[in-house]
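Note that one protein chain is taken out, while the other chains of the complex remain in position.
This part shows chain A:
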Amino acid sequence: MTSTLKAYAVRLFPQVAALVVILLMVSFAFPDFFRLEMQNGRLYGSLIDILNRGAPVALLAIGMTVVIATKGIDLSVGAVMAICGAVAAACITSGYGLVGTLLVTLGTGILCGLWNGVLVAVLDIQPIIATLVLMVAGRGIAQLITEGAILTFNDPGLIFIGSGSLLGLPMPVVIWLVFGLVVSLVVRRTALGMLIEALGVNRRASMLSGVSTGVLLIAAYVLCGLCAAIAGIIAAADIRGADANNAGLWLELDAILAVVVGGNSLLGGRFSIAASLLGALIIQSVNTGILLSGFPPEFNLIIKAAIIVLILVIQSPRAQSAFVFLSRSQGAAPAKTEEEAK
């Protein structure tokens, strides 16, 4: 058991280190960064803000990690967010009640995932193309639902999901933490994780070994759709309305980036949901940090890109082997002097 924990620590170390360094850097520019305050039974502070703002990307990253582990990709998650936000707003305004609205919305996300999964698993269309279909069509569908306007709502229950708090934490944070934990546990406590990894590394060999590759593939895209639906509900609840044009815009790319920053290979196989979630936090820390540090807004994207390039360079296999080389030679030098001292 300790060896698994150790393997876990080794796996997550680069992401944790990157996150810590970024947080420290921001705290130099913005001294109050780490301050947390309790008001009305809810924590406030920049760190909480990062967890809260990062919720949609974190949720998307959970599903995206699993899809990428199958050697796939899902470009439609941003559009699915828009669809689900629109569905939620439409349902709640036409009096479905909170539970009904949530069920219909989550069902819509699952349906979107099913569509992608069938295109990929049954029709054998390349994932990037298969999900591009829904990425393009999705915003159109969302606009049809909202009839081109921003559909606002006032249901306190739905709004609570976006801005309420539970156990001192904002609801979106609670949702992505719990959902991430549940998915991680389900994947690792059952054999799903290993079967998905096998499928991602070699689909044909897995099929010949009796793995139900088709069902697993569809399930991965369904999970991704479900994550997008939850993210869509949060995004809509946050602004108390469904904006078909802007909800989840470009977030599919942030989600893919979170997975990659999390050290997961786009070639499929080994994956870690925890690492992807850390990746999502890294991205959000950079976003928030740049805003707090007071850089002119026009620098934001460039600085973000530079930081991400740096993280990816540090993670690249070549850089890793260089580190190993450097630490070895450094480790060897003091050993020698010790011997000389004797």
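Simple rule for what comes next: contacts are C-beta pairs under 8 Å (C-beta built on N, C-alpha and C of every residue); 3 or more make two chains touch, one makes a residue touch a chain; residues count from 1.
Please note the rule applied: contacts and distances are computed from a predicted model.
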Per UniProt record, name of the chain withheld from view ["proton-translocating NAD(P)(+) transhydrogenase", "cytochrome-c oxidase", "Simple sugar transport system ATP-binding protein" or "ABC-type quaternary amine transporter"]: "Simple sugar transport system ATP-binding protein"
Among A:Ala198, A:Ala220, A:Val260 or A:Ile307, the residue in touch with the chain that has been omitted: A:Ala198
Residue touching the undisplayed chain, where the options are A:Leu47, A:Met207, A:Ile239 or A:Leu291: A:Met207
Identified contact with the non-displayed chain, of A:Gln126, A:Thr190, A:Asn245 or A:Ser316: A:Thr190
Positions on chain A where the hidden chain makes contact: 4, 189-192, 194-195, 197-198, 201-202, 204-212, 269-270
